[in-house]
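Provided herewith is a single structure, encoded as structure tokens, for subsequent inquiry.
A single protein chain has been removed from this complex, and every other one stays in its place.
Labels A, B and C are assigned to the chains in the order they are written; within every chain, residues are numbered from 1.
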Amino acid sequence: MEQPSSFWLLLAVFAPVLAGLLSMRIRPSLVTPRVLVALVGPVVSFLSVLIHLAGHGVAKTDAATKVITWIPSLNLNVAFLADGLGAFFALLVSGIGILIVLYARPYFGMSKDEQYRFYPTLGFFTTAMMGIVLSDYMLLTLLFWEMTSISSFFLIGWYRYEKESVHKAMQAFFTTGLGGMAMLGGILMFGSSEGIWRWSEVAHWHPHSSGYVIAAFCMMFAGAATKSAQYPWHYWLPGAMVAPTPVSTFLHSATMVKAGVFLVGRMYPAFHELTIWPWLILIPGAITMLFGAVTALNQHDLKRIFAYTTVSQLGLLMCAYGLGGLEFEHGGQHLMAIDWDVTQIANHAFYKAPLFIIAGAIAHVAGTRDLPKLYGFWRVNKPMVIVMLLAGYALAGGPGTISFPAKELFFYAIYHAFEIHWIFQVLAVMAVLTAVCNVAIFVRLFTTLLGLPFGQRDLSFDVAVQGQGHGHGDGHDEHHDVGFWAAMLWVPGAVLVAWQYLGGLLPNLWSWIFRPLEANVNYEGFAERLPFVWEMHWGIPLIMSLCAIGGGLVVGLSPLMRGAVGDVHDRIYPFLYWLCVHGGGRAFRTFQSGHFRWYVVAVVSFLILGFAGSVYFEPAMLDVHTASPLEFWPGLLLGIVICVSALMLPMVEKRVIRVLVLGACGFSVVGMYLIYQAPDLALTQLMFELISVILFVLVLRMLPSPDVKKSPGKVWRIAISAAVGITMGWMTLLAANSGTPPALGPFFEANSYEGTEATGGRGGGGHNIVNVVLVDFRGFDTLGEITVLSIAALGVWALLPGRAVRRLEEKFGSEGGAA
Amino acid sequence: MTNHWIILFIIVPQVTGILSVLLMNKIRAQRFIGTLSFVFNTVFSIYLLLEVRAHGTIFVSQMSDWPAPFGISIVFDGLSGLLVAASSMVALGCYIHSFSLMHPMTQRRYFHPLIQLLMFGVNLSFLTGDLFNLFVSFEIMLMASYAMLTLGAERRQLTQAYKYILLNLIASTVFVIAAGLVYGLMGTLNMADLARIVAEKTAPGGEGLPAGFTAVSVMMLLVFGLKGAIFPLWFWLPDTYYTCPISIAAMFSGMLTKVGVYALARTFPLIFAHGAGHSMIMVIFAISAAFTMFLGVLGAVSNHEVRRILAIHVISQVGYMVFGIALMTPIALAGCLFYMIQHMVVKSALFLCCGIMERYAGTDDLYKMGGLLKRDRLLAVLFFVAAMSLVGLPPLSGFFGKLVIIQEGWHIHWWLSVLGLATGALTLLSMLKIWSYGFWNPPKGQHVVVPTGAPRPRMLKSGYFGVTLLVLTALFLGFGAQPVYDIAFQAGEQLTNPRAYISAVLQYDIDAPPHEQLAAAEHDAEVVDPMAVVADEREEATP
Amino acid sequence: MMVSSIILRTSVRLILPLSLLFACFMSLKGHNEPGGGFIAGLVASIAFCIYRMSFGAEALLRLLPVHPRVLIFTGLGMAAVTSIAPLLFGLPLLTSRVGTIRVPLVSEPFHYASAVVFDTGVLLVVVGVSVGMIMRLSEELE
Partner (left out) sequence: MTLILAVCVAVILAVCIYLMLGRELKEVAMGVFLLSHAAHLSIIAMSRSPVLSGAEGHDLKSAPILGMGSQPVDALPQALILTSIVISFAVMGFLLTLIVLTGRRATTLNVDDLAKEQLPTP
């Protein structure tokens, strides 16, 4: 089969960011053209995906596009895979992207600055998201994955000069970044142990539960879990509500948080056979689902309510995939407990996006997002309330929306899992409770917004009077649009929510559209198309739904759980930060104490311990044969002088005596060189000794007099320094007696004056071998050492500049005084 | 012919340095020739690298024209070539940056010749093939760095500099002694010759390495480790680097530690990581990598002064490089090399950004900064790109360095890989800290009075130029990682299987058993071999 | 730091030219006997130092009317130029053999000359550094 070209998908991925950047080229005052240019991006993306699909159909999992070579040696090239899941997500992302571009325009009003930077950032984010869902190479997915982290950082930290906003953006970036690192590790481990670097190759892979595979899977799931806000990493998602609403809508309905779900969906075909799959995914998923729903019920801020329902729904989606790892018998067939997963995802997008859109719109109009204050908002703006309630009905999973069968399918999956383990009955209870909360939220929205009895009400605030006309709660512009752009505040929501009812009322149409995208439809009852409400099989799942609706009505109307509670998990990130900064700082400063003495101890301990280790591994080095030191008395005498003068140095106090002692040591070393037949050395050392002593005397006179403080403990100082001395002395003894013939010295001797055959008759032309070595054989060393000398002189002059420079510095100031 | 010209990497900075001193009072002329020298080095090294990539050539020049183990060899291969190219680039960026960000009076204190002579030392360290010459080049580099570290002689510089100098002095002494011991134990100082001897002696049936070799390896580890700032030898770095003028700090943190890491990467796979203590050395590497990476990043996160954060971060990233060396597979070494060069560029770029940030905010304390984004968008973009490269987010350069090391790590030291990933996350946190406190957050400090979009001060122009140069290089290393990796893989292969290196330096085919070219020289050596005589004597004396 | 005594001054007046001569001698014979640029440079700089101590900074400045940095970097330049020259003939750095004809009578003096230039460079550097450092430090002291 011929591989399709990558062109259209490449275009689909990069069109949004290009359009965004292009929009920056338009003059700031021209807002509408800017919007139109920015609009081109997602529109082109959407159409490109469609064109690609029209040309090649939905790809089988192993049919990627042609490879564009990038960094082949790191298994990172550009190729795309538009299979059902990918294509669906691509269309969803670009489709909602179009609506967000339209929505952002009235949301930001005429604020030029904000729109100037909003569209490029949004384009960047859309591109990243398109990249995640279409990439074939795992590392390419990761690349775009991290790009979503970066771009969402900019979007969440939109109000960048406000502390709260910055803090939440950092929290989101760090949390998802943490997951990104884990995912990187997982991909690398999987790739390097299995040799598979592309999603399309995974289709041919035979899963096996080796340690590497399981570890890799866990780490990749960790990436997905942080991105998709699974408990306990969910805290960043409600925190991200500090962003402007268009951002929240996009991030939390269709894109950023769905990336984790998408990744699990990508991994599903390959990894679901691992025994760890259902447990790893179900446990956090179920907790997230219930926790999110209950917390959502206890909120007042509309955006926070929807944020927590998002958390809850993400948990549900994870659970759906987790259940997919289970196999059960049905009618003699092995079936997987997952059905219509794409529909589940689409369902969430189609009600969550409108909810956010309207929440933002209400805030824009009413100036508040506090639910009790919006009591009776119906009287202010009818279209908005209608759209919100339609979407809220879907949130509750009411019959007639696609949400209902989606929830039913989920209940079916749980129901079937009863056969495997009783624990799934607990999951069923959790699912029902989640549904109860969702229904209750809808009931509360309904009663409050319409101003009915049992609604939540803040008596001090009448939205009809105070809220109308001046929005400064969330929207940022005093000027309100009218006409087309005013409608754009709610029309995108209406467009999306229409799909809910399309699916719910015309399941055949929905099935016709989504069936090709569903890669894994297993259960024969739902294989062909989604059922109508009345076609549901009577049984436990339907009873569960009824319980949920009944319970939800009761809870929603009751006065219970009407407060606004905080989330204890909001402290996780501050705690982690504190741990790193204070705990980590303390750990670091234990080592980095600033005390030079401790540094020396650490360094020489390294040497001593290393030496001890070498003795352990190489006991032969303790074995040295050397002759008696008594045989050559002049040497012995000089040695004693050296040792004694060295040992005296720390003991004497007087300056003059110290200099004498140093001199005695130096001159004995000179004698030692003479014994060792090194006249050049002896002469040089003698001269340097003289000059150094002059220097030393000069310097000692300039130093401040020493303190009279007691010196630090002597015993350990002596112990450490003795150990170092013995180490080095021993090594000297060992090497000098190693018996290895030197290879270089004899050559120098042979070629010092006249050459030999080996050098083609070329010699150094000198009788003094040492000097010939210095200026010829190893003349390069000499060139280096005179450079060191010169630099030292420069250094001294730089430290102590002459009078002329100092005068200049007084005139013009120096580094310390300059800013 | 090209072979001999590789010495220009060393000679050009030296001659430029000499000329700069002689042109002492003409700052413009000094700048001009200085820039020219770095540009030349950069261009020439890239030209040679293309050659290396295409043909796998190893350029060798024998100083004074004496054959290899006797004279001093200068070797330009993938490993040293990439480092020379990167360091020349970094030097260029920092040098240009200094024009506007270093106080003119400080510049008068021999800054221009010193930076050239520093590069003399750095390039020589990368290129030399002789152990003792490596010591000399270290000393050149260190001497210049001592002088530059204290340039300006501010109080905070002076109260810290002694740590740097004295610890390096200890290391240098150990190095001299160790070089002497190597000569005593192995009879030669040329790295290729040493590698040959080690390979012969450790081969099955070989006589084994002389006793004490492991201890010498540990001494070398101390020396190079101290220069490279690995655990537990890093102490001098966080206390000193933040004190010196910012352009110099940028250059130091980019280059100087890499010289130590380079020496580890060069000598250990070739020579010192063999013999009886092999397993011990590898364990030291692994443990050291772990602590270096993790403690380093903790130190960075916990600070709130930009200079300190960046300086301490150097340690953390050295940990990644040591991690690569600890694995000692060809691929991991290639990753280590790539990480090194990208880190040089990125870290220097960050420091240079910090210099400009300080100019705007009047301080490098994050708690007193804020809203710099309002002041300058370009700076923010440059900083962000560099910071994310440091963190290693794809497709920026840090990602590609880390990728290979962590991938190799899974199968050898999986725990190090985990630690590496955690370190990556904390690096992200520390960079976000700088970004949020410095560029975002409510504006504070001196820049508040400057309206948005006001023109950049003209005097900072060269500063921006330097940063931009380095950031563009970093971007190239990210998006164009493939050609660089080609060379890096070659180099990694060559380090673990040094036949090509040995053959090129010693100028004979290592696979041909009798060393024909050396036969005559060795014959001479045997005739006058004193040790043979001594050994005979001793045997007779002690029956 | 200045030590004044008539005897010292007179003897220094005598010692200085002698020791400078000795330094030249050392540097020239270094290739065949103990000696060489380093030792010669050190001898000369000790002589200068003693001169400085007995006659003061101005006197030394009159004797050596250039800044030591000129001395150092002329020396370093000489060494560098000698070492670079072979590159132009396609030989490695520092090659002391010039030309390709191996006639002993011609090549030997040539080679000898190149080494002397290198050694003189070393001498100048050593003198410049030691005199420079000591001068600056004693200037500080005063």
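Rule of thumb we're sticking to: a contact is a pair of C-beta atoms (placed from the backbone, for glycine too) under 8 Å apart; a residue touches a chain by one contact, two chains touch by 3 or more.
Here the structure is a predicted model, which means the values were calculated and not measured.
Taking every chain of the complex into account, the absent chain touches A, B, C. Here the missing chain is touched by one residue of A:450, A:601 or A:620, and it is A:601. Within the whole complex, the absent chain has one touching residue among A:427, A:728 or A:758, and that is A:728. From the options A:159, A:532 or A:753, the residue with contact to the chain not on display is A:753. Contact between chain C and the absent chain runs through residues 32-34, 38, 126, 129, 133, 136-137, 140.
Contact residues of chain B toward the unshown chain are 132, 135-136, 139, 142-143, 146-147, 150, 153, 155-156, 158-162, 165-166, 169-170, 172-173, 176-177, 179-181, 183-184, 238-239, 243, 302-305, 308, 528, 530-531, 533-534, 537-538, 541.
Interface with the hidden chain, as seen from chain A, comprises residues 582, 585-586, 589, 592-597, 600-601, 604, 626-629, 631-632, 635-636, 638-639, 642-643, 646-647, 649-650, 658, 662, 665-666, 669, 672-673, 675-681, 684-685, 688, 691-692, 695-696, 699-700, 702-704, 706-707, 709, 711-712, 717-718, 720-722, 724-726, 728-733, 735-737, 742, 744-746, 748-749, 752-753, 767-770, 773-774, 777-778, 781-782, 784-786, 788-789, 791-793, 795-796, 799-800.
The rule is short, and it goes like this: only the chains that are shown with their structure count from here on.
Chain A and chain B have centres, each the mean of its CA atoms, that are 27 Å apart. Centroids built from CA atoms put chain C at 61 Å from chain A. The multi-chain contact residues of chain B, meaning those touching 2 or more other chains, are 14, 21, 63-65. Among the residues of chain A, those in touch with two or more other chains are 762, 776, 779-780, 787, 790, 792, 794, 797. The residues of chain A lying in touch with chain C in their complex are 679-680, 683-684, 687-688, 690-691, 694-695, 698-699, 701-702, 760-762, 764-768, 771-772, 774-776, 779-780, 782-783, 786-787, 789-790, 792-794, 796-797, 800, 802.
Contact residues of chain B toward chain C in the complex are 1, 4-5, 7, 11, 14-15, 18, 21-22, 24, 61-65, 74.
Those residues of chain A that touch chain B in the shared complex are 70-74, 139, 142-143, 146-147, 149-150, 153, 157, 160-163, 166-167, 169-170, 173-174, 177-178, 180-182, 184-185, 188-189, 191-193, 212, 215, 577, 580-589, 591-592, 594, 596, 598-600, 602-607, 610-611, 613-618, 620-621, 623, 625, 727-728, 731-732, 734-736, 738-744, 746-750, 756-759, 762, 776-781, 784-785, 787-788, 790-792, 794-795, 797-799, 801, 805, 808-809, 812-816, 818-819.
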